[in-house]
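Only a single protein chain was left out; the remaining protein chains are all shown in position.
Now for chain A:
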Amino acid sequence: MSEVFIVGAGIHPFGRHELSGLDQGVFAARAALADAGVEWRDVQCAFGGSFAAGDADAALPRLGLTGVQFINVANGCATGGSALLSAYWAIKSGEFDLALVLGFDKHPRGSFNPAPADMGLPDWYGELGMMLTTQFFANKIQRYMALYGISRRTLGLVAEKAFANAVHAPHAWRRAPVALDDILNAQMVNDPLTKFMFCSPSEGGAALILASPARARQLGRDQIRLRGAAMRTRVKGSFEVFSPSLDIERGPSPAEMAAKAAFQMAGLGPKDMNVLQLQDTESGAEIMHMAENGFCEHGAQEKLIQSGATRIGGPMPVNTDGGCLACGEPIGASGLRQVYENVIQLRGQGGGRQVPGNPGIGYSQVYGAPGLAAVTIIGK
């Protein structure tokens, strides 16, 4: 089994753009290649995907028809994370020395409106107005707040931090700070979450170049290793989007399971992580994911967040580029953005959002429909 290095990272800014989703992906791929100091023709295998912007291998005529083994990945909200896992496994197996991971997307405005049948659900479920991802997140945090004493103010602080961090992230979408009171008093979308507490579907592209140890050393890019990468789908008893019914006996979430697996692979624990990117589809998700990933006990978030622990400069900085709240969520690219941000942080290139103290280990976790999570741990 070979070690796997991240030798290049590139991104197309998230937000709303004239450019097609595909072209944003190609932009990110070229940026990643340039960052790694390699040519497209050097890439031996590629994994890529988008949720709503077409097949990733449509990038081939633009990048160059080199005959490369390119595999389209389609795996819901874990499309980017799954492309990364695939490339990780390919390099780790020893079969390849250099791989491209690509994710991009471009969604229509407003909430996602999947067809019930595509998720194996009856039509009435959508007709009655119950098939909305926003309702799931609101229901999950509503119950969590009641059980664990999380306040609305803490929900607001998560969003306030996101926009404050994004001011310093050139790839973020919403880069103006928003005052806590404005967040709390904004239009309610799904109680208890206001419009500033939800991320929006958006556009963007992100790409990574992975390499074997020999190739990484040859490129002089053997600083950042992929220490652990794992994905898990839902098990019985977990609370997921689009669930007309739930088991009374509750079970672990996909994030809990993916976190455990990734920590085990890395031989590290939550306390070893220096910078965290946790899926923040809405403010509550960031709060709940802090505990699900093992960074605190359930309920401890209230004090941690109020005390500023998750801010840049705090002991567990979370979502240093503003996360999904400030970047929006182009599904195919979102998980790769998290890893891109950790690469930037580990290299010390974060500028105004740089985590102090030369962070050595970065943790990222993506979550999404229909109930899956992927965790990546990268480190020096």
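We adopt the following convention: a contact is a pair of C-beta atoms (placed from the backbone, for glycine too) under 8 Å apart; a residue touches a chain by one contact, two chains touch by 3 or more; residues count from 1.
We adopt the following convention: contacts and distances are computed from a predicted model.
Visitor: If you look up the hidden chain in UniProt, what protein name do you find among "Multisubunit potassium/proton antiporter, PhaF subunit", "ATP-binding cassette domain-containing protein", "Metabolite permease" or "ChsH2 C-terminal OB-fold domain-containing protein"?
Guide: "ChsH2 C-terminal OB-fold domain-containing protein"
Visitor: Using the touch definition up top, pick the residue from A:Met131, A:Leu184, A:Cys296 or A:Val355 that touches the left-out chain.
Guide: A:Met131
Visitor: In the whole complex, not just what's shown, which of A:Gly64, A:Gly94 or A:Pro122 touches the removed chain?
Guide: Only one listed residue reaches the unshown chain, and that is A:Pro122.
Visitor: Where the complex has a chain not shown, which of A:Gly94, A:Gly149, A:Pro244 or A:Gly308 is the residue touching it?
Guide: With A:Gly94, A:Gly149, A:Pro244 or A:Gly308 as choices, the missing chain is touched by A:Pro244.
Visitor: In the full complex, which bits of chain A touch the chain not displayed? Write them out.
Guide: Residues 110-111, 113, 115-116, 122-132, 135, 138-140, 142-143, 146-147, 187-193, 243-248 of chain A touch the chain that is not shown.
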